[in-house]
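Can you keep this structure in mind? I'll have questions shortly.
Note that one protein chain of the assembly has been removed; the remaining protein chains are unaltered in position.
== chain A ==
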Amino acid sequence: MDANAAKLLGAGLAAIGMGIAALGVGNVFAAFLEGALRNPGAADGQQGRLFIGFAGAELLGLLAFVTMIILVFVA
């Protein structure tokens, strides 16, 4: 296979990771809402943890994006 074609294919495959990270971010907020609606009194105190979970899930999607950008523009 042509090296350039392989590079672009790899970048496309890395983009799948971003979609899966989107599932993760949705999961974080869905689980938070589910708990928050059951016990609204405790919800406000857990917002910090919500965003820590969000940051963790988001970071992995962003890493997939970095891989993609490095493959297209740097490698």
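Throughout what follows, a residue touches a chain if its C-beta (ideal position, glycine included) is under 8 Å from a C-beta of that chain, and two chains touch if they have at least 3 such contacts; residues count from 1.
Basically, contacts and distances are computed from a predicted model.
Chain not shown in the complex: UniProt lists it as "ATP synthase subunit a", one of "Spermidine/putrescine transport system permease protein PotB", "Metal-dependent phosphohydrolase", "ATP synthase subunit a" or "ABC transporter substrate-binding protein". Set against the missing chain, the residues A:8, A:23, A:62 or A:75 yield one that touches it, A:62. Chain A meets the missing chain through residues 45, 48, 51-52, 54-55, 58-59, 62-63, 65-66, 69, 73.
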